[in-house]
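Missing here is one protein chain; the remaining ones are kept as they sit in the complex.
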Amino acid sequence: MNIGWYLAVSTIIFAIGAAGVLTKRNALVILLCLELMLNAANLALVAFSRMWGNGDGQIFAIIVMVVAACEVTVGLGLIVAIHRRGLVVDADELSELRG
Amino acid sequence: MIAAIKAPLIDWSALAPFTSLTVGAVVVLIAGLVGSARLRSWLVPGLALVTLAVTAVELLSRWNHPKVIVSEALRVDNLTVTLGLLCVGAAAFAVILSLRSDTEEGVGRGEYHSLLLFTTIGMLILIAANDLVTIFVGLELLSIPLYVLCATELRREHSLEAGLKYLIVGSVGSATLLYGLALIYGATGSTSLPKIGVAISDTGALTDPLLLAGMALAIAGLSFKASAAPFHQWTPDVYEGAPTPVTTFMATATKAAALGILLRILVGPLLPAVDDWAPVIAVIATLSIVVGNFGALGQDSLKRMLAWSSVAQVGYLLAGLVVATSLGIGALVFYLVVYAVMTLAAFAVVIENERTSDDGERLSGFAGLGRRRPWLAGAMTVSMLSLAGLPPTGGFIGKLAIINADASGGWMWLAIVLVLGSLVSLGYYLRVIATMWMTEGSAEKTPVVKQAREIVAVALLAAAVTIAAGVLPSWPLERAQDVGQTVISSR
Partner (left out) sequence: MELTLLLLLPLATGLLGAVLGNRLVKPLAVLGGLGTLGLAVGLALNYDTALGGSQFTVDKLWVKPLGIHWALTIDGLNLALVVLTAFVYASVVVACALREQENPRLFYFHLGLGASAVLGAFLAQDLILFVLFFDLMLVPFYFLVGQWGTGDRVGATTKMVIYTLAGSLLMLAAAVATGALTASHHGQHVDFLISNLQRLPLGKGTQQWVFLCFAAAFLVKMPAVPLHGWLKDAYKSMPLPVLALFSGVLSKVAAYGFLKLALPLFPDAAASFQDLLLGIGVLSIVYGSALAFTTNDARLVVGYSSIAQLGFILIGIFSLTSDGAQGALLQMVNHGIVTVALVLIVGVLASRAKGSEDLGSMGGIAMGAPVLAVVFLIAAFANLAMPASANFVGEFLILKGVFDSVTVVAVIACLGVAMAAVYMLRAYIRAMHGPDTNGVEQRDLSLREALPILPAIALILALALSPQPLLKRSEGPATAAVIPAAKAANIDPIQTATAAQGKR
């Protein structure tokens, strides 16, 4: 099977994730979209790994998963902390800080 | 019967800076559990400082002993030593600057300092990275503790939001970088930087769209971290929302780490593609200079102003990167160090003023500072003059070196952009100076807060170094060019 198909799917997933981060307002959904972006990269890595016939890409992908989990943990932690303080978990509201 | 296994060869001495930081971070975390608050308040920062000092010594001992370790995952060379020392120094000053802040008592002294040390390890790994996987791991190890640190100023309403905002934007940057790295791997078939370099020069893969796209995404991803325009939008908010010592640390060390790895990738394996990436960097540099300088005009919060100004400063630094010669890289490294020092001076003054004045972080809080506390105002003045690039400061020599590199490398228009940007920057740097020295005002807190000697000392030290770098720049510039030479010759 042509590598191009895998790449196309991964690009589409990456684009969906990026679009989601840019347009969605709920911080939770944004975190989900971030995961999409990372996993798009994982798909590409694994596909390339298969293409080149070496394991580098797979190792990379596994490490990315671990790191992504850490990132989400911190993100969720922050969201919980914000929620506890009675603030709104809404990206637009967040920008009480301008910019 | 236990079979003997062949253990991998580990160069412990080259790995020492990394191990000592890791051990130190864990020890500091545990020391944070000590029961007595008074004991904790000096034991934890003390241990953190000891750790950083040991790391600094270990790094120094690796000067001129380049070595590739951990099965080619890390390269400890002069670039690693120089920028590593910068990051370790920035961390140490962050520890000193937060000695009296009451914020970390809320989040736990141990955790606060431990996170700071973990971030520093991430920076060290990122700068030393010799492999795509290491780059990503280093970047995330740098970023994740920093997200938390940004959110530790519980008193400030915006701190949590700043943390979350930084997390979202930073993760977008990481994901972009990761996708770029994946494409580079796809184009070359290896994650090791030297092998990628070989693959590029062997196959002449320069026209490969996969590689070019990967390169563009990687540059964009790292630009998020370095807060270069147009990936800078988060900077003012996060700088303002984070506790000021953490902001100081971010403004100095994170930038150094991000630019260090950008340097290592672009001038390392991607050097054959210099004609492809140099225009991109030049455009980013120009945008940063323009956006940063105009954004900083009219800011009333010093932290926001310094954030915008840091965007512009990254533009100046990238203008040095465009010229991928030892001249350009030397100028970049020199200016990076000077930038860190002068920014440290500015933030130290802001921290002290925040403590002692009502409106400390606003421009109005600086009114009459020259009369109230001439030494503090003097340090701020030196820092502002240096950031603006006026003699006799390191900022002047740094800009001179970058302009020199640009002019020699045929990028004269970029040098002119830099100069015009500096002119605009006077509009806000001079405003600070004028407010301190030329307007009346007494914004002292009532009751009067005791002055923090160690913060004033940091500010004065940084200001003195800034002047020294402007008066005797020969030695540091030569070392910076050595670094440039090692980066180029290491490929």
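Per-chain numbering from 1; labels A and B assigned in written order.
In the analysis below, a contact is a pair of C-beta atoms (placed from the backbone, for glycine too) under 8 Å apart; a residue touches a chain by one contact, two chains touch by 3 or more.
Every value quoted in this text rests on a predicted model; they were computed, and no experiment measured them.
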item: For the chain not depicted, the shown chains it touches; value: B
item: Residue of B:415, B:452, B:465 or B:487 in touch with the missing chain, whole complex considered; value: B:415
item: Among B:251, B:397 or B:487, residue touching the chain not depicted; value: B:397
item: Chain not shown: contacting residue from B:213, B:430, B:464 or B:488; value: B:430
item: Residues belonging to chain B that touch the chain removed from view; value: 330, 370, 374, 385, 389-392, 396-397, 400-401, 403-404, 407-408, 412, 415-416, 418-420, 422-423, 426-427, 430, 433-434, 437-439, 473-474, 477-478, 480-481
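As a convention for this text, only the chains that are shown with their structure count from here on.
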item: Chain A residues touching chain B - in the complex, by the definition given at the top; value: 3, 7, 14, 17-18, 21, 27, 30-31, 34, 37-38, 40-41, 44-45, 47-48, 51-52, 54, 56-57, 59-60, 63-64, 67, 70-71, 74-75, 77-79, 81-82, 85, 87, 91, 94-99
item: Residues of chain B that touch chain A when the two form their complex; value: 132-133, 136-137, 140, 143-144, 147-148, 151, 158, 160-165, 167-168, 171-172, 174-176, 178-179, 181-183, 185-186, 189-191, 233-234, 236-237, 240-241
